[in-house]
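Here's a structure for you.
Missing here: one protein chain of the complex. Every other protein chain is in place.
Moving on, here comes subunit A:
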Amino acid sequence: MSVRAGGGVDTAALTARLAEIAEVVDTTGDPEGLGIGVLREHGLMSYTVPADCGGAGAGPAAFLNVAAELGGQCLGLAVLWVMHCQQVAVLSEYAPEPLRTAALRPVVDEQALIGSITTEAGKGGHMLTAAAALDERDGVVRFHRDAPVVSGGGQAGAFLVTMRRSEDGAADDVVLVHCPRELSDPKVVAPLRMLGMRGTCNVSMTVDVEVPRDHLIEPPGGFARVAMRTMAPLGHLGWAAAWTGAARAALRYVVAHARRPAGGGPSIRRDDDVLDRIARARQDLDVAEAMVAAGLREYELRDGAERDRPAFQIMINNVKVTASERSFAAVDGLLEIAGLGLGYQQGDGLVLERIFRDLRSASLMYGNRRLLRANGKLGLLDTAACSFAASGPLGGEPDRERDRERDRDADQAPGRG
């Protein structure tokens, strides 16, 4: 997979604009939403909105290319954009009409950001449960929700909120609610003061929502199916692409300084240790990108219930875990050879320190420890022990079937035997 952005995005202009603002976004936490403004200028809010709703209709591969490109410039913004595209996919694939068209129209016409509210005090980021319950009476849904972390909460034009269906319902009985900003009384409590990832414009906030009942998104299988078949795969793939893009930017930075001739400014000496670390960083980067590419193939080949299978869930979790670990490991190693002067320091053109801080969050977002524990359990159910069954060459049933057909064709070919 190439990481060059395609699908009509003016990549050069986009990256130039992001390069201009990345440092100020990192320094200020971007309360004005400068980064989101750049995404809007380039029409990226509607990039993955289906063409029948007026969007660019970009598919998963183009989506990942842009995620990687954004990740190379401002990782926080890239991750925010991936989450927006997740919400767009949920609306496109699961919202009933007329909600689907009504909810996607502002994304196209006004380049509106769709925020996500899944976190909750006490349960952290566990997406599939909710404590706060909605109150549904006379065709109207009302609820209050405290949200400790909302990316782009100050700028979003609407939110998709996970809520427990009723006061006496199970925490796992989660329903998704589309909440336009004007019907949500959003109040930003405070911006989050984080080590990095400041381009995500993370805030804690509250919403007091009152929407008509037809703003509920309740497809067959409920929210768990939405999460398992669409949100988790797109989120993990998109984040992994963004992290890979960030690590690639770090490697390019180090290679540029190792190539610069002595006397042309500060440089990195090309001794054996530096070469070893560049090799390792490249290896880490290639592993991360290979997982994204293989994960994308598997995602595109599996549909519906095929994405419920333990093998697919393990695979998509491994894309996230591997890309987060390897991207950070690559940048950590590169920082070692860039040293105090070119690595561990902020300043004009010194990007490594920011990428390092940003990427440190990768293993913590939808935490790797939880995903690995889930994979341990799911692994017991996948007796074939094959994550790439739909696409891989090392044991996939579809490939074996194709091989058998090819063998049969060859056996029946004239002139044989």
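Here is the rule we use: a residue touches a chain if its C-beta (ideal position, glycine included) is under 8 Å from a C-beta of that chain, and two chains touch if they have at least 3 such contacts; residues count from 1.
Here, contacts and distances are computed from a predicted model.
For the chain that is left out, the UniProt protein name among "Phosphopantetheine-binding protein", "Multiple sugar transport system permease protein", "Proton-conducting transporter membrane subunit" or "MltA-interacting protein MipA" is "Phosphopantetheine-binding protein". When the whole complex is considered, the residue among A:V107, A:L192, A:M228 or A:L251 that touches the unshown chain is A:M228. From the options A:E23, A:E93 or A:D308, the residue with contact to the unseen chain in the full assembly is A:D308. Residues of subunit A that touch the chain left out of the display are 128-129, 165, 169-173, 221-222, 224-225, 228, 305, 308-311, 313, 374, 377-378, 380-384.
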